[in-house]
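The chains shown are only part of the set, and none of them has been moved.
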Amino acid sequence: MKPLTGIIPPIITPLRARDELDIAGLERLIEHILAGGVHGIFVLGTTGEAPGLSYRLRRELIERTCRQVAGRVPVLVGITDTAFVEAVQLSHFASESGAQALVLAPPYYFPNSQPELLEYVQHLAPELPLPLFLYNMPTHTKTIFEVETVQRAMCIANIVGLKDSSANMVYFHQLVRLLPQRPEWSLLVGPEELLAESVLLGGQGGVCGGANLRPRLYVDLYEAARTRQFERAAALHAEVIHVSATLYRVGGHSSAIIKGLKCALRELGICDDFMAEPFHRFREKERARVRQVLAELGITAVH
Amino acid sequence: MKPLTGIIPPIITPLRARDELDIAGLERLIEHILAGGVHGIFVLGTTGEAPGLSYRLRRELIERTCRQVAGRVPVLVGITDTAFVEAVQLSHFASESGAQALVLAPPYYFPNSQPELLEYVQHLAPELPLPLFLYNMPTHTKTIFEVETVQRAMCIANIVGLKDSSANMVYFHQLVRLLPQRPEWSLLVGPEELLAESVLLGGQGGVCGGANLRPRLYVDLYEAARTRQFERAAALHAEVIHVSATLYRVGGHSSAIIKGLKCALRELGICDDFMAEPFHRFREKERARVRQVLAELGITAVH
């Protein structure tokens, strides 16, 4: 596998009802995203509500996604789990379904110390049939792969990169500084608001939730930043910030981003906006606000 | 089911290897605990490393525990899960295995707001075949059932109590104040260091991890507090604090309590001390310290 770079959207999981995939919606969503020129697809991440889905549905989602993508881009599968054994089992299912890589955040129930976390990764990686990305998500997992831990993890053969959703660019820059140690590593940034600067200053791409809705915007920003078209990058970055300051602030709980994305995708006719518990789709009031934001953004149909 | 009161130890999960129960150890542990006069057994809690176990092993543990306990005391089963559907499935397995009640902490990956949490409980409770205890564990789940949320949850018929591991007695006393609203509710305290005061001031019992090792100590303390034998309660409380200040501080990570308990149980010949990832049993240095603590505590054999 060559280094993974560019925009790899963490796809939302289209649902029709509790424990029921919106199959047609999933197919439309994948085609919509691929049409935007993305470089990969990531299923079962935070945006995909992975921890809220049954294992049966997780497997169905992996299978259908791999089939629909059909090798056009790499498929990455989140295997983050509090149980070591379940993570390994899902990794094998992903491999057999045709996925190209795995993504793993720290086990997220027990607080972990860094030595425990490193040992965990050292034990898990050799059991996996595919290359692995580490995944920082401290707001949800209560821990981070500290710089020294990442440096040690870089010595593990099948760990090929890291996705950082810490939103801490001081930390991110310290990881970039480690890259010469293993040049083929991919350092991807989570929050799309940080895509411009991370690519300008040494990152390899982004796992942008907003690319569910407007894949082309993030692909264009990535390309502009990568090729040092600075004014273009700045203009696209401003557009990304505008989406963040409007669409993602409807409602007000920390679940607003996923709810906003799902609601917008429903408005565009791409897929249903049913959510896995403990979350619920926006009610009419928030939905009206989403419609208004979409109109202001000039997004009135799929494009 | 009549109100559950007294000491309900959250049993550790005896393991021989990854994904392999220490069956004989589990049987010895249950007998050891029951011999101490406890009022219930709680499997698949935090002390039981539940989130770190495969679903297969969780089911095996429920089945074997119910069979071994054989109705002598109620068995409570933790069904805390990030996925609604998995929690429901496990609850049915528990019911069919003969368990008497369920225990549920908030879904612990996504940060939850209180309205989301209340709605979650309102949707889940009616799907469950057994009475339910709510479970506060904010250090691990990042959220708490706030007082107003508990007050609302008290209106749900098959929610029968709450186990509070917040270690915040200001909060606990506010819950006690709500009890007249539903007198048959059981308010249980998690941290054993707070057993004395919670029972003295209105709580119904404790889910004491230390009761894996010395069940009688906690049962005696509960009885002394319940029956207002104050000097006896104070003396037993001091012993509980001594265990906490010595055994639970070996090592130094937040996993020290479970590691210390498992190590001590191995030293006593009750069960193996293998742990589920991301944790690992104490190495020889910490084990020597545990032996020393046990000697100081006068615990040199099963009793």
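Order of writing sets the chain letters: A and B. Residues in each chain are counted from 1.
In the analysis below, contacts are C-beta pairs under 8 Å (C-beta built on N, C-alpha and C of every residue); 3 or more make two chains touch, one makes a residue touch a chain.
All figures in this text were calculated on a predicted structure; none of them were measured in a lab.
Counting every copy of the one repeated chain, the full complex in this structure comes to 4, with 2 of them shown.
One rule holds for everything that comes next: only the chains that are shown with their structure count from here on.
In this assembly, the C-alpha centroid of subunit A lies 35 Å from the C-alpha centroid of subunit B. Looking at the complex, you find that subunit A touches subunit B at residues 18-19, 46, 49, 51-55, 57, 82-86, 89, 106-113, 116-117, 119-120, 123-124, 139-142, 253-255, 276-280.
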